[in-house]
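For chain A:
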Amino acid sequence: MMNLPLNITKTVHDWIFSIMPDTAATITIWVIVAAAYLALFAVAGLYLVLLERKVAAWFQLRLGPNRVGPFGMFQTMADALKLVSKELTSNDRIDKFLYNLAPYFVIVASLIAIGVFPFSQQFQAFDINIGLFFLFSVSSIGVIGILLGGWASNNKYSLIGAMRSGLQTISYELSVGLSILTMVLLTGTLQLSEIIEIQRTGGWLILQGHIPAVIAFMIFMIAGTAETNRAPFDLVEAESELGAGFHTEYSGMKFAYFFLAEFINMFIIASIAVVLFFGGWLSPFGITEGITWFPEFLWFLIKVLVVIMTMMWFRWTFPRLRVDQLLTLEWKYLLPINLVNLVIMAIVIWLNWTI
Partner candidate 1 sequence: MKNEDLQNIINGFAENIEFSEEGSEFLNVIVPKEELHNVCSQLKSKSDLDFDYAFCITGMDWGKELGVIYHLESTELKHKIVVKVMTDDRENPTLDSVCDIWRTAELHEMEIFDFFGIRFNNHPNLKRLFLTPDWDGWPLRKDYVDEDNMIVK
Partner candidate 2 sequence: MIDQEVKTNMKTEEYFVNMGPQHPAAHGVLRLILTIDGEIIKNVEPDLGYIHRSIEKMCERDSYQQVVHLTDRMDYLSSHINNEAVCLAVEKGLELEVSDRVKVIRTIISELTRLASHQLWWGVMGMDLGALTTYFYAFRDRELINDIFEETCGARLTMNYNVPGGLMFDIHPNFVQRTKDFIAHFKTKLPEYDRLLTGNIIFEKRTKGVGILTKEDAVAFGATGPVGRGSGFACDVRKTDPYSAYDRVDFKEVLYTEGDSYARYKVRIAEMWESMSIIEQLIDNIPEGNIKEPTKAVIKLPKGEFYQRVETARGELGVYINSTGTKNPYRVKFRSPGFSNLSVLNHITKGSKIGDLVATMASFDFVIPDIDR
């Protein structure tokens, strides 16, 4: 373990324990960590929306929001203020309990999932030894929120949209899981901080695993984009189709929850990709290893931003796939390729051909 003078967590931890009795200190630490994550969730959500709008504008030869604040930085805050003050309209024939419960499922699932990510050496809230497995299983809970939202709206088009959306998410989770499994074969551990340790000494996993890892990365990108219902797989919420999908009947803050959850899911997929394939918070070729005051989470954020901008690039370039083409892609193409890739990776490791 290197000597890290910028050891914020240890400093704060010691300070709080010194001024309060033990149990109160533990609870305070919990509250601080939770508040930090909620703040991260909110800020990341807001600025990802702004980034999407700006990137879309640049691809389309226009400027994007640039009035509210310098470079439009306060645009999403203005939008959030508007959404908060909106009237919450709804039918009187909805199933009230489920209708109000549905957005919370997606948010809670995303928030728990962010909790296990290693943003840097010290900024990791929950480092358990089944890290990846936990992450994957928790993010599957979000599907329930989508299906509940469509059912509780008492609107046949929302129900159809929710069914299609849920079906798409469940199918592509298989591919995501199998690509993650391929990389786990290489690392031998599910714990996220250990995965990054392995990459510090051996180089980024995508280089260590060469061919099967590159294939696994490509499948992961396709399946990850499909799982968060983003274009080119967003037929469910496309404007030129019928209805607006499962969130037709939601307005105001509840709609904002679904909307933010989509962006946070994108963040989660990008983070998994960065941790598993691109070395997490490690610098490329170790160029800032010696600089002890350098905040490593900057590397993590830069890599995540690059992956997110690639996903946005997909959205504004490709046309949409039809629903049956989407499912054909998953079940007939991605799944067999994934299984074969898994076997190839196993053979590569067994014969010691990794770099």
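For anyone wondering why these and not others, all candidates are chains of the complex that A comes from, given by their letters.
Here is the rule we use: a contact is a pair of C-beta atoms (placed from the backbone, for glycine too) under 8 Å apart; a residue touches a chain by one contact, two chains touch by 3 or more; residues count from 1.
From a predicted model like this one, the values you see are computed outputs, not experimental measurements.
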In-complex contact of chain A, chosen from 1 or 2: 2
Chain A - residues contacting candidate 2, complex: 56, 59-62, 156, 231-232, 234-235, 238-242, 316-325
